[in-house]
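Take this structure, written in structure tokens, and hold onto it; I'll ask about it next.
Missing here: one protein chain of the complex. Every other protein chain is in place.
We just call them A and B in the order they show up, numbering each chain from 1.
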């Protein structure tokens, strides 16, 4: 049994004009204990909504969830709000994209780290503060005893993201969801935070779901990659396989859109590929393949029949009629 | 990399696996279009507007709504309880309360609309001057701060204490008390618009100030000012009633709701209806205007609708 098994997850929203936004539509994937899985895609592809859905942080209404999210065999979508609260921040925790706005400006760093500890482990105020100092040391913040008494506005962006990580790891979660943890940070800080996450993964041993649009980050940290497009999974593979032989035209486009370091120096300058067109509106049901409107290889078949996810190579699935199938062992 | 993709003819429909269609989690709703749809989406506008129209109708057609002369004295008929002859009873001078209340609608509406109009126009002017003329701004705003630190009812009372009671003076007194709110609003809009790149560009291109005001400032102030005007109208009607109630408003000769209540005050423990009928009319009219204002605010600024 995998640690997390998401099956046919649908997260839909009622739009103000009465329509329905199918932000995530039939997504399935699983995460093993201790594994790092990356979910990549353009903004608006439903990857953040997926992460919020796992913790049931989607407000209902206007949202509505369907399908199942099994964590250690329990379907999170069937739990009461109270049972769900016992899981949030304790067994599953989350790091958000915006360290500048994700910390409460009127509470001290110590209070914010200590909160989860007091909630889930019943620590006293002073015990929680001692543990908070410990956590700040762990995430590499200097002078932690002084910092716990400070407020978020007294910290830099990188420091705040370290605090967010400290909050997320305070209760030793089994699963950590990191939603674009480095996007809002400077490049040098990004590298530091990634290093920190890798180190912590080794010491803490939590499984990580990393949500990102940055393929560089994926290559560095993840073991397995899920590519999402328009609320659906279009490809999934081990990270080496995906980078070496992407099957889905969308993934190929994404990889082509990443400038290769030094490519202009060795004389083999490739034009930076881009994917023409726009992501389709999620307010209508899409007939056929979701990527057909932007795919250079699309045929009438693609526009009529939505391709199923097929194993195109060992442990490598893609949803494309025309992707070459390699020999799959039995 | 394109070698991993088969050529267009390589796959036929029989070969491919179709993805299972995803079920509907919720059904889309089709909103109704047109004026009726607008009213259905903004029930407060529909309800408030209908109530206000009704009250305007009452004010205009008061003489034809089975009323008597609201000022006719009939000492023999003093303080009669409501009956078929006198629907709302009679007051201590024998006047028909129903007729007085219906005619009182006129005073309330005239004062409400009058104050809303004059306060908006004067406030707009002061706000524009304050927003465009740098040196005048600090002086005007200090004066407005000063006026705003006098509670508006007290300010109106003070003004009324020195003038002889008349509907015109009541409108004037309440208008003075309401002007600071409008001018602050307009000034705020002007200052925030002046920061906008397109207004900056217009200024840089040498567009004259009146043109900028006409093209950029006025269209942007219209919505918040309309909403503000409805609130001013509502609070002016209450202030008028309060002024008349404490004897510093509309002259006693003119039937206004505040006056009727002031006259019924001495008897309210035994003849409460003299106070309650005008009170109900006043509350309903103010409620209508407030609902209209809330609805307009929600519909003119959907972002603010979530807020106040």
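Here, a contact is a pair of C-beta atoms (placed from the backbone, for glycine too) under 8 Å apart; a residue touches a chain by one contact, two chains touch by 3 or more.
The rule is simple: contacts and distances are computed from a predicted model.
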Practice task
Among "Peptide ABC transporter", "NADH-quinone oxidoreductase subunit J", "Imidazole glycerol phosphate synthase subunit HisH" or "Oligopeptide transport system permease protein OppC", find the name that the UniProt record gives to the complex chain excluded from display.
Solution key: "Peptide ABC transporter"
Exercise for the section: Specify the residue from the set B:158, B:202, B:218 or B:300 that touches the hidden chain. Expected result: B:158
Completion exercise
Touching the hidden chain, out of B:147, B:202, B:223 or B:300, is B:147
Practice task
Have a look at A:36, A:102, A:212 or A:251 and name the one touching the chain we're not showing.
Solution key: A:102
Exercise for the section: Tell me which residue among B:5, B:238 or B:260 touches the hidden chain in the full complex. Expected result: B:238
Fill in the blank from the handout: Residues of chain B touching the missing chain are 142-143, 145-155, 157-164, 234, 238, 241-242, 245-248, 261, 268-269, 272, 275-276, 279, 282-283, 286-287, 290-291, 294, 306-308
Handout entry: Touching residues (missing chain, whole complex) on chain A
Key = 52, 55, 57, 61, 85-90, 93-94, 96, 98, 101-107, 112, 115-116, 119-120, 151, 153, 164, 167
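The rule is simple: only the chains that are shown with their structure count from here on.
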Exercise for the section: Could you grab the centroid distance between chain A and chain B? Build each centroid from C-alpha atoms only and quote it in angstrom. Expected result: 49
Problem - chain A contact footprint on chain B (complex, rising order) - result: 1-8, 10-11, 13, 16-31, 302
Fill in the blank from the handout: Seen from chain A, its contact residues with chain B in the complex are 8, 10, 12, 14, 16-20, 22, 25-26, 64-66, 245-247, 249, 252, 255-256, 297, 299, 301, 305-310, 319-324
